[in-house]
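One protein chain is absent from this view; the other protein chains keep their places.
As written, the chain order gives the labels A, B and C, with residue 1 at the start of each chain.
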């Protein structure tokens, strides 16, 4: 098999619409990738993107034709969500590593099939959870992993804006994948709730929720909550992560101080009352300093392109692998079920991916 | 009966703890009131407040003794919530008008009894929903009443802070009365949901929710949502009120621009599809100007003192009367029930106040 | 002569360094322009830009060769400031219209020669005062022209950041051209002070001012002040324009509310004292509403490209013509002189441009 270690990896971008140009630009600029082709049903759109991308990539209008190229290691898929399953399965069957725009698939079940296919073939299937590769989120993950926040108490995420009312998905499926993939990324064990509750409203009569509130119970009586809203005149993108030691606030629209770590909090003293250990009303407060770590200026998609290359070369799961994407899908599907029962808790149903998925490295090895 | 029209009304403040001094100061400074007494179980605390209040009010430690004074038109009650019923009922039976700190009572049922008693006696029972008398909330009520926002789509209220973990009530009962009384005040028909959902978390093991999310379906598929949190290191007090025409943002911690009215929004064009009228995907956006009305600098408690006097003199319900307080209590009780069923919708149970309550004016007239 | 009315105008960009790519991108995207060539001493840099720009522009390394092209209406010059005079004079002599990056020239005297040359030849000489074509500044100009602010009282401009210490110019020449060109653009009569004062500091010993304060007396006892600073850890770009009726605040780093017009102010009542009209101490305050006009999302350089085309086709001075650029240069030179006399007022010396400059239209007509 061709070596992918010493030379640049070769990639094609499938889908030249809204997001494809960003992928093309970053893979084109990456020292680890050669952008060798652009594929779109609309030849003119593909050609325009190819012209602008540099490196003179080939243009295809047929995915099958593209995938028949032997001179191709991977594809980046930026087509509409309902087509992800078909395109990605074809690419995997053609032996290509795959990066796919969020959401991984339009149903959890189809996503599972894709993850299984990749695992069976020892190929990397990576989700384009772009936010996870921003300097801010990488830093949050590091701060949490270092234990600087202590045990997590709550995560409150707000993502509201005067947004495009989407024709086919509600505000949960449109915006919450960002919040959920980030939460999955920064939680040491990933996002694995057993139930979730969702409340939505459609006051304009658009046929789907334009305003959404999602409640996700976390381990240790902690709670995550996500507020998404297409109808807000002001734009807010803020996540607060409270811990027993410190609390972190991420304000993504404040470039001068995106992250703030507050050394403030509430302490409850455990007391033994009548022989039973219970939290007492002995409350104390810490009002300590605030710290804002400096963040490097790096484009998230460039970091993601590197991670995609590294996961292929090292035959290891990507940081935002297919399984992470499945966890996000499972929560979204449970949220949709909760909406149907007026916000009562709905179970998060996870189809386990068969054991052979674990043998990625072996399979990759075998293919060399 | 004594005339209350041409001379100042006479009032006593019961409870000289946290809130009592604010009441005393404002009634003392009001041109419509004479502060004639302070009552507290702790004589020294009562005396200290009396010394500072000006006007040389008398000091009592026994409510019964205070209420026996004929030289007293009204009392303002700022004792702990669980004592409200007893103190207020005694005051009403003694023929005094009553202003009572929020919440009206510790249960909806006891609140109903108080409202009935006041109605039966033709006395004013007013809730100290202080926020409703701030220049900002008065202006919001006016803007909504004028139709400037169009039909309401959503109300999103956030009230978070590093707050005192209360020994006896959870974060809903501690903070949400503010949001709920404000929403009740600004909604043209008051806050009358049939169900509510509440999600809480107690990650510190304090025995009660320290973080709360409350969802309140409103008429016309609109939604209200309240986020209260004792564990946030940053302080936010912001309410967004979205309408079909405009959206209003109230940022109470921004004294330079508390209210902003955005002439922005989403318009859906109704289309007839296959003979059926439905919202189509014809979406358009307005990106108009923003307007921030100037607000007078006035202390809310002073305005409330005037309203209390006016409702007595004009024998009309106060703007935040006992019934308004009952509506808030009913939502809080339903929220507590929802918490017990994991956030599923719980019915808001309202005990109707008997018809004679409507005859306040007649009764007041009769007493003259 | 070739018609420039019905077809696209043809332009070349000279200088492919920092700013050239922005010019190339905008002229390339403009419906009024054909980008036909890129010129840079460094052929590879020129070629890279040409590849990315679209439209397949030719590549030149020699300005003379470029200007010899008859298939060229105009050039956009983005070379270092000290080369502006040479390149622009050559272009004008070759009969090309010229857009030139700020500052127009490295001395006022050389700038005058360029303006005279353009006038004598009936060619458009336009300064790339990019900020003037932002939606915010265009709106400010309109608001002032409409009289909404009343008479101007003061302009206070702050432009500070952790900036690049430039090797050849001080902070005044690096940053203040932005503020001065904007002030010139929005003042109905342009910026024509007779004296200015400048205070600078070089605490790092870099050999030039890194911190600067510029005071510019305006007509009617008004004042303009500009604060520029390379050493500030926080970034501020704010201009306050106070008038007798209203005051406008432009906060360029607040995309959600760049412009705010405050209907607040101080009124002095004129009183006749001892038969002499003088301002008395009768002061009153207005505390009215605030209004934030919606601004379109448009790239300033695109608007500027249109203006450049329009000024050529209509044979009229561009909004930011060479004379505007001269006024900015004159203030900068006076500021440098003021620095040498410890901030005492230095005269602004303006070499008048000969009268024939006024006959632009006639000359342009003659050339057709």
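Note that in this section contacts are C-beta pairs under 8 Å (C-beta built on N, C-alpha and C of every residue); 3 or more make two chains touch, one makes a residue touch a chain.
Predicted model, so just to flag it, every value in this text is computed and none were measured.
Within the whole complex, the absent chain has one touching residue among C:206, C:256, C:306 or C:336, and that is C:206.
Touching the chain that is not shown, out of C:107, C:232 or C:336: C:232 (per the contact rule at the top). Across C:181, C:197, C:292 or C:320, the residue that sits in touch with the chain not pictured is C:197. Chain C residues in contact with the hidden partner, per the touch definition given at the top, are 151-154, 156, 162, 164-165, 167, 195, 197, 199-207, 210-211, 213, 215, 217, 220-223, 225, 227, 229-234, 240, 242, 244, 247, 249, 262, 264-266, 268, 278-279, 281, 283, 285, 287, 341-345. Touching the omitted chain from chain A are residues 257, 260, 263-264, 287-294. Although one chain is not displayed, its contacts with chain B can still be listed: residues 51-52, 54, 234-235, 256.
Keep in mind that, in the parts below, only the chains that are shown with their structure count from here on.
Greatest centre-to-centre distance from chain C is found for B, with centres as Cα means. Separating the centre of chain A from that of chain C, both taken as means of CA atoms, is a distance of 44 Å. Centroids built from CA atoms put chain C at 55 Å from chain B. Counting partner chains per residue, chain A has residues 234 touching two or more of them.
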